[in-house]
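Could you have a look at this structure, given as structure tokens, before my questions?
Only a single protein chain was left out; the remaining protein chains are all shown in position.
Per-chain numbering from 1; labels A and B assigned in written order.
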Amino acid sequence: MKKEDTVKLISAEGFEFVIDKEAAMVSQTIRNMLTSPGSFAETEHGEVTFPEISTTILEKICQYFYWSLQYSRGKETDFHIEPELTLELMMAANYLHT
Amino acid sequence: MVAFEERSLFMSSLEEIKIVFSFSVCDQMEPPDEIVIAMYIRVKRSKATYFIQCDPTETILDIKQKLHVLIDQPVNDQRLILMGTGEVLEDSKTLADQKVENDAIVALTLRKDDNEFEDIDIVKPNDFYQSRDADGGSW
Partner (left out) sequence: METEKQKELVSLCIEAACESRESVEKWRRQRRSLEKLPSHLADSLLRHLRRRRLLFPSLLEVFKHNVETIDLRGENSVDGEWMAYLGAFHNLRSLNVADCHRVTSSALWALTGMTCLKDLDLSRCTKVTDTGISHLISISTLEKLFIPETGVTASGVSLLSSLKNLSVLDLGGLPVTDMALSSLQVLTKLQYLDLWGSKLTNKGAAVLQMFQELSFLNLAWTDVTKLPNLPSLECLNLSNCTIDSILEGNEDKAPLTKISLAGATFINETEAFLYLETSFLSFLDISNSSLNRFQFLPQMKALEHLDLSSSMIGDDTAELIACIGGNLRNLNLSKTRVSSAALEILARHLPNLETLSLSETLIDDVAISYISMMPSLKVIDLSNTDIKGFFQQVGAETDLILSLTALQSLNRLEKLNLEHTQVKDVALCPLSSFQELRHLSFRSSSLTDASMYYLSSVSKLTSLGIRDTVLTNSGLVFFKPPSTLKSLDLRGCWLLTEDALLVFCKSNPEIKVRHEFVSISPADQIGSNRPSPSRISSKASQANQKQERMALPESFVDQRLKYSIENLLGLQFSSLSVEMAHDRGETIHSMEKLGEVENVRPEEDAFVRRKVEEPLEVCLFRSMSEPSCVVNLDDGGEVEINVMASCGRPGMDRAESCVFDREREATDLLLHE
């Protein structure tokens, strides 16, 4: 495991989530940020800030990334979403293209 | 209607392409020994969360070594506590031994200058979701 293989996602409230790049790439938006160097200044430090995404939602998003990796590799579990999170999570997911 | 027939034909040929494509992708990207991400845990301290991919057979020491790469703290200065039970995790034991499951939250504490470990410090976000619980009716 190398530090360069991870990326730090920062929520609106300044909470940090360090996840594998591989997981972050589940989001098309983040994938674009990470694979087009220079165009997104923050990605050079391996950090992406999401001022519009709250901490609870960002953590849920990260959990989804990992679930998605597991799911695509044949582990069939359900991804539980609390109903009160659905609207915000839906919008974040829409933004992140995941 | 004929046009629609055509479309369905077209779609089915697209599907075929997709199948072929997905096969080739599998061949390239997934060498057989790296296929499985068995599980991950969420290691939390203060306002930071580290998502660590791991396997139930890995020991706590293995996890601490992974953390060392990320936070630059020697494994001896790390202490991991399973949040569900409050149990301090032992270096020599495996995740499975200590019932650390997929998506589990594990608190990280670090050794202070006085050689003692700090108390568990996980900041709870005070974002919209929690705040609404508090003032539920006003929405």
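Just so it is clear, a contact is a pair of C-beta atoms (placed from the backbone, for glycine too) under 8 Å apart; a residue touches a chain by one contact, two chains touch by 3 or more.
All of these numbers come straight from a predicted model, not from anything done at the bench.
Chemist: Where does chain A touch the missing chain, residue by residue?
Modeler: Missing-chain contacts on chain A: residues 61, 64, 68, 71-72, 76, 79-91, 93-94, 98.
Convention: only the chains that are shown with their structure count from here on.
Chemist: State, to the nearest whole Å, the distance from the C-alpha centre of chain A to the C-alpha centre of chain B.
Modeler: 11
Chemist: Going by the contact rule at the top, pick out the chain A residues touching chain B in the complex.
Modeler: 1-3, 6, 11-20, 23, 54-57, 59, 62-63, 66, 69-70, 73, 75, 84-85, 88
Chemist: Would you mind writing out the residues of chain B in touch with chain A in their complex?
Modeler: 30, 35-37, 40, 42, 47-51, 53, 66, 69-70, 103, 123, 125-130, 132
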